[in-house]
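Right, subunit A next:
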Amino acid sequence: METWILTIFIAGFAFAYVLSPLLKARGTGRRGGSPTPSPDPFGVILQEEVELELAAGKLDQEEAQQLEQLQVPETAETDEIELEIRARRRNLKRR
Partner candidate 1 sequence: MTSLVGSSLLFSALLLAVWGAVASWTAARRSSSPHALSAERAALAVFLLLTLSCVLLVRAFLVHDFSIRYVAEYSSRNLPLFYLISSLWAGQAGSLLFWVWLLSLYTVAVIRSERRSGDRQLLPATLLSLHLTTAFFLVLTSIATNPFEPLSPAPSDGRGLNPLLRNPMMVLHPPSLYVGFVGFAVPFAYAMAALGTNRLDIAWIRKIRRWTLFAWLFLTLGNLLGAEWAYVELGWGGYWGWDPVENASLLPWITGTAFLHSVIVQERKGLLRVWNFSLIIVTFALTVLGTFITRSGIISSVHAFGRSSLGPLFLVFLIITLAVSFAMLFRRLPSLRRTLELRTLLSEEWAILLTNIALSGWALVVLWGTLFPSVSEALLGRSLTLGAPWFSAMSRPFGIALLFLLAICRALNWGRTDWRAFARRMALPLAVALGVAAVALAGGVKHGAALLAYALAVAVLLAMIVDALRIAKAKAKTSQVSLASALWNLIGRQRRLYGSYIVHIGVAVMFIGIVGSSTFSRSVTRTVSPGETIDIGKYALRFEGLKTESHSDRTSVVARVSVTNSGKAFGEMTSRKDFYPNYEPVTEVGIRSRIHEDLYLVLAGYERDGRATLQVFLNPLTLWLWVGGALAAVGGIVAWLPPRREKTQRTPPKKR
Partner candidate 2 sequence: MRSARRTWLGAILLVAGAVAIFLSGMRHSYQYFQTVSEFAQTPGAYVDRGVRINGMVDSSSVEWQPDSLLLRFRLTDGQSWIPVEYHGVAPDLFQAGQNVVVEGKVGHDGVFRATQILVKCPSKYEPVGESPKSSL
């Protein structure tokens, strides 16, 4: 019994902290913008690796070109658009 009282007490404090972004968001209707992505350091390293392998004869040009094409994101954009549409639809419904 005491355990439950104490649990409610501790969890209460924690939830006040955890739920506050939701309560605030309802008030202002704010939707956080996505920050600009920083360049991926690993991409730079991979490119260096490829250059090295080309120089050492471990890779031919054909492979190197194929590799470059692979690094372009595939589904990210379409998905982003889809999510955006979904979010707007929901907002409309709410109004």
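Regarding candidate selection, all candidates are chains of the complex that A comes from, given by their letters.
Assume a residue touches a chain if its C-beta (ideal position, glycine included) is under 8 Å from a C-beta of that chain, and two chains touch if they have at least 3 such contacts; residues count from 1.
For clarity, every value in this text was computed on a predicted model and none was experimentally measured.
Looking at subunit A and the listed options 1 or 2, the chain it touches in this complex is number 1. On subunit A, the positions that touch candidate 1 within their shared complex are 2-4, 6-7, 9-11, 14-15, 17-22, 24-25, 30-32, 34-49, 51-53, 55-60, 62-63, 66-68, 70-76, 79-80, 83-84, 86-87, 90.
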